[in-house]
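Single-structure report; data block below.
For this view, one protein chain was removed and the others were kept in their places.
Note that the chains are named A and B in the order they appear, and that numbering of residues resets to 1 at the start of each chain.
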Amino acid sequence: MGAEVLYANLLYIASLAVAAAIAAVSLYGVARKPNMVKKIIMLSIFGDTANMFAVLLGYRMAPRNAPPVIPVKGTEPLVNVTEYASIAVDPLPQALVLTAVVINLAVTALMVALTIQIYRLYGTLESTRINRLRG
Amino acid sequence: MRVMVLAWWSFLVGLASTLPITGAFSTPLLWVATRSRRLVRAWAVFFAAATMLVAAANLYHLLYVEPGRVAVYYFGGWVLATNYQVGIVYTVDALSALMGFLAAALVFAATLYSLEYIGEGGEEWYYTLLLGLLAGLMGVFYTGDAFNLFVMLEVVGVSAYSLVAYYRGDGRAVEAALKYAFVGSIATTVYFISLVIVYYGLSSAYIVVEGERIPLGTLNIAGLQFACRVAGIEGAVHGLNIVAPVAAVFISMAVWVFMTKAALFPNHFWLPDAHPAAPSPVSALLSGVVVKTGLYSLIRFIYTVYMPSRYAPVAEVTGVVLGVLVVAGALSSLVAGFMMLVQDDVKRLIAYSTVMHMGYVAMAVGLGTRMGLEAAVYHMVTHAVGKALFFFSAGMAIMVAGSRSIDGLSGVAEESPVAALGVVVAALGLAGAFPLGCFSSKLLLYLAFVERGAVLLAIVLIASSAMAFAAYSKLVYALVFKRPRGGFSGRRPGSWMRIVVLSFSALFVALGVFAPYIVGGVVSPVAAAVLSPESYYRAVFMG
Partner (left out) sequence: MRARLLAAILAALAVILAIYIVAGYGLVALSGERYVKDWISGLGEKYVAGSIKDVGSPEAVTSIVWDYRGLDTLFETGVFFLAVIGTLSLFRGMERGGERGAGKDAGMSLIVKTVTRITVFLIVVVSASIALHGQITPGGGFQGGAALAVAPLLAIVAFGRGALVERGVRETLILGLRSLMVTIIALVALSPLLIGYLRGAEMYIMQNQAKPWAPISLLPGYAADTFLGGTLVVFNVAEFIAVGAAFAAVFLVLSVPEERAREVMGGGGHGR
């Protein structure tokens, strides 16, 4: 133990901190970038960061980090299921993230369509110029 | 495990959101197969009516057949297994049932209204989105699961963004939809993060029952209430030190999200763009019920999850949240009042009035008293009906006049008396004229403020109502007394539209005239249900 545990812990915390930093930067981008497409990219980065955060929190660090898929042969589990559950990572955040990913995708698709439409109507994607054109 | 049989009518609770989503899923199939717009319309009306009947049955049951009961439905049959709720539960108390019925009734009315309002071209998409919106609304109000609430908010959101952009040739509409989508999806993503934090924060704390460790981590609203409650019992929870920061972060993030959804100052800026840009029946739904998803969730979390807790950090943060709600509500109504005075676009005027009324409800919720809650619930009902009526009748007037500016609506009363009647009733009623709808709910609000000694709030209420009155009088004057400025559009409102406007006018008057009966028969039981959070918990975890 000792050094390697410390290293693993710092790595884990660093990933959480990176997630927080990316979230902050992406939100800044959504608020401040005038270009609609850049805003959408920033928003999807924000959504993905939230998902990364969820998966990280559901993770379990070595030595107990088996995937949440029980090894089977045919229909017989190869391991004691209850014991396996105590070493597997959490499947719930993964399922929640799957839902959130699809939702983000859906919203992004709709936003891209809206942006194309805005470009057709105004001929620009800069929100400042759109405001001026709109009067 | 015990064998458990739900009451036979419980399936109606589960059907409330799954029925309309089935309708939404099958509408394009019907369209592609038959190419009949008439069939699509009939399909939408059928599903909206069926959902309204289901919601009405649930409301009737919870108010009169078994008053005080909280109905539950375990999706997938995942009844509680040894203290872990693995599945999704719909938990419907009287407030959920009331809001659900309100949503279903308004969507039904909007569907009827749309039959003649939404012209040829794209109707099949329109009605699919309308049914999707209905499904999402029913889900938001009925769900007992915090993550399912996130999904349902997105269902409401996506259909609302698409409906706002329905007039795709209007640049303002498309732009407003995009703005709305940005704000909405940032808010729901923040909510997602807050849920993950609370789930994992609570997972590291546990209680011990008969030698077994039971972690508190859950996504169930009743389970969150349980966690907040046991945290207040001395020595019951191990690993309590993590609960305080988690609770603080979760409460502040979730409250920010719902305040954004409810368009409270300073996060109200998306509403005055998005609501007017939509087709009028959709505006009626957005202002009538969709913004109330935020307020409903606030009430649900504050009264069902946080308030029962005796745990000091949760109680402190809840106190701060209530204060924030009062301040944000007061500022919302004042800011909206000033903005209403300078509006020229009639739909924008009505949209700012929504911000004002959401402010009133937030102030009442922030009081934290029984009377405040009653006033909030009653005001949500009267405002939903009044605002829907306002948008329905304004849509009719706009259709006749072919203009959205107040001057452009001059003399519509001659051309379409029904539209003018609707606008006048809605405007006077929302401003608080006796004996129309919002008069009685504003009176209740006033009494609730005074009871708590918050005279300043009562002054805010009266001052902003006066500003609204001034803003509306310009509209009413133009509509009724001014001469028409030029030719009208030549489009005539259909009979369904007239029926909807007249029946909503009658309903709005009735809400004011029969206020004592409605408060006694509906609002008080609803407030009582919200103020007994134990029964909410018991219904889920003890059958």
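We adopt the following convention: contacts are C-beta pairs under 8 Å (C-beta built on N, C-alpha and C of every residue); 3 or more make two chains touch, one makes a residue touch a chain.
Since we're looking at a predicted model, the values are computed, not measured.
Hidden chain, full complex: it touches shown chains A, B.
Annotation: of B:T22, B:T369 or B:S524, B:T22 touches the absent chain (contact as defined above).
Checked against the full complex, the candidates B:N148, B:S297 or B:S464 give a single residue touching the omitted chain, namely B:N148. One of B:V92, B:A110, B:A176 or B:V190 touches the chain omitted from the figure, and that residue is B:V190. Interface residues of chain A with the unshown chain, by the touch rule above, are 1-3, 5-6, 8-10, 12-13, 16-17, 20-21, 23-24, 27-28, 31-32, 57-62, 64, 67-72, 74-75, 77, 81-82, 84-86, 88-96, 98-99, 102-103, 105-107, 109-110, 113-114, 116-117, 120-121. The chain not shown here touches chain B at positions 1-6, 11, 14-15, 17-18, 21-22, 24-29, 32-33, 73-79, 81, 84, 86-88, 119, 121-122, 125-126, 128-129, 132, 135-136, 139, 147-148, 151-152, 154-155, 158-159, 161-163, 165-170, 174, 186, 190, 193, 197, 199-201, 203-204, 206, 213-215, 217-218, 242, 245-246, 249, 252-253, 256, 266-267, 269, 279-280, 347, 398, 402, 404.
Quick note on the criterion: only the chains that are shown with their structure count from here on.
Every residue of chain B that touches chain A in the complex is listed here, in rising order: 147, 150-151, 154, 157-158, 161-162, 165, 168-169, 171-172, 174-175, 177-178, 181-182, 185-186, 188-189, 192-193, 195-197, 199-200.
For chain A in complex with chain B, the touching residues are 23, 27, 30, 36, 39, 43, 46-47, 50, 53-54, 57-58, 92-93, 96, 99-100, 103-104, 106-107, 110-111, 114-115, 117-118, 121-122, 130, 134.
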